[in-house]
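Apart from one protein chain that is not included, each protein chain of the complex appears where it belongs.
Going in written order, the chains are labelled A, B and C, and every chain counts its residues from 1.
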Amino acid sequence: MAFRARLKVRFGDIDHAGIVYYPRFVHYFHVALEEFFAGALGRPYHRFLDEDRVGLPTVHLEIDFSSPLRFGDEIAIEVQVLDVGRSSVRWRYTVFKADGTLAAEAQIVTVALDMDRFATTPVPQWLRSALEGYRTAGV
Amino acid sequence: MAFRARLKVRFGDIDHAGIVYYPRFVHYFHVALEEFFAGALGRPYHRFLDEDRVGLPTVHLEIDFSSPLRFGDEIAIEVQVLDVGRSSVRWRYTVFKADGTLAAEAQIVTVALDMDRFATTPVPQWLRSALEGYRTAGV
Amino acid sequence: MAFRARLKVRFGDIDHAGIVYYPRFVHYFHVALEEFFAGALGRPYHRFLDEDRVGLPTVHLEIDFSSPLRFGDEIAIEVQVLDVGRSSVRWRYTVFKADGTLAAEAQIVTVALDMDRFATTPVPQWLRSALEGYRTAGV
Partner (left out) sequence: MAFRARLKVRFGDIDHAGIVYYPRFVHYFHVALEEFFAGALGRPYHRFLDEDRVGLPTVHLEIDFSSPLRFGDEIAIEVQVLDVGRSSVRWRYTVFKADGTLAAEAQIVTVALDMDRFATTPVPQWLRSALEGYRTAGV
C-alpha cells in the first residue's frame, strides 16, 4: 500500500530564486508524516506524542532534488516504510508534481523516543504492525 | 534609552513577490525581543521563561508597513517600551533599513503569563524596573 | 457570504511555550487568502500575480489574540471583506477552533500593486465585483 499526502506550495514557501526554499521540503516531509499518522494509521501524531508519550525524531536524512517547485504547484508526497528495526524506522518520501514529474526523493531514519525520559524506546507494537502495511520492497 | 537589534534579511525570508514575506516581520519582532532581553536587560529570554516561568505572549498587534525589505538588507529594529501595566507591557518596534528608511512600525501588547498555570500574572518587579529605562514618551 | 479556509496546526508551528508561535497566525492568514482566491473567487492567487501581474501586499495589520492554538488543532479561518477602496481592500480574518472558540481576529489592509512597476494600481474591476459578494456589514 502507498499513502499520498496532498499539499499546495504556498506564496511564503518561495525564496529569492523564485522556487521553493529547499528547507521547506523537509517541513513538507513532516507534514506528510502527520497526514500519514492521521490518514493511514488512524492515530493523529499529536495523540501519539501526547498520550503514548513517544516521539519520532529524525537521526538521518538524505534527499535528492530533481525538479524545483513553484508557487501554486499542487504536490503529492508518497510515504513508504522501508524498514522497521527495534527502535528505528526507515521511511521513503517521494514528491511528485501534479503532472507526475518527480520533484524530490528522500530517505529518513527516525528513532522511537520516550518523550518523558528523552531516551530511545522500542517501536510500539501497534505501530510496528500498522507500518507493515505500508512497507515497500525497498530501494 | 533606545535599544536596537541588528538583523539581516535572509534568502529564505523572501516570498514569491521578491520581497520579505510579511509574516517574517512578526518573527523579526520576536527575535528583537529576544535580543532586547539578552542585550538590554541582561537576562536571556530563555532563562526568564524556563527559570522564572514567566512568558510574554502577544495579545494585540498592530503594524504599519512603509517600505518592502529585500534579500541582503541589513536592518535595525528599535525596541521601545510605551507602557507597563499591572500585567501587560505595550511595546513599539520600529524597523529601519541601513540608509535610515522606515520599513515598518508596530505596537505590540504582551501579557505576563505564569507558564505553569498558563494564567496572567503581574509583571515581575525586576522587569518593571528594568523596562522603565527603555520607556519612551509615547506615540 | 462567508468563506472559511480549513487548516491544521502543525508540529512545527509550535514554539518554546508549547503553543502556536504567534507569527504563524499571520502566515495562516496568507494561506487563507490563497484559499479564498482559489475557492471563493475561482482564480488561484498565483495566476492573479503571475498573469494579471497584480499583487496585494499588506500595508496595515491589526490582530487580537483570544485563545492559544495547540498542535493538532483543526481551525477555520473566516475571510470577509470590510471595504474596497480605489486601490485598497480591507479584510477581516477570524480564526475559530473546532469547538467554535474564537482564537484570533484580524483586520488587514492590502493595496493593489502593479508587480511590474511595483506601484499602486486600482483594484481590478473583476476583483472588485467578486469581492462584493464577501462583503460584510462591518465591525
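Convention: a contact is a pair of C-beta atoms (placed from the backbone, for glycine too) under 8 Å apart; a residue touches a chain by one contact, two chains touch by 3 or more.
All values derive from a computational prediction rather than experimental measurement.
In the complete complex, the residue from A:26, A:41 or A:76 that touches the missing chain is A:26.
Within the full complex, the residue among A:41, A:61 or A:130 touching the omitted chain is A:61.
Considering the complete assembly, chain B touches the hidden chain via residues 8, 10-12, 27, 30-31, 34, 44-47, 49-50, 70-72. Seen across the whole complex, the unshown chain contacts chain A at 16-17, 19, 21-24, 26-27, 29-30, 46, 49, 55, 57-65, 68, 115. Residues of chain C that touch the chain left out of the display are 11-12, 14-18, 21, 23, 71.
Assume only the chains that are shown with their structure count from here on.
Overlaying chain A onto chain B using CA atoms gives a rotation of 180 degrees, to the nearest 5. Mean C-alpha position of chain A lies 34 Å from that of chain B. In chain B, the residues that reach two or more other chains under the touch definition are 16-17, 21, 23.
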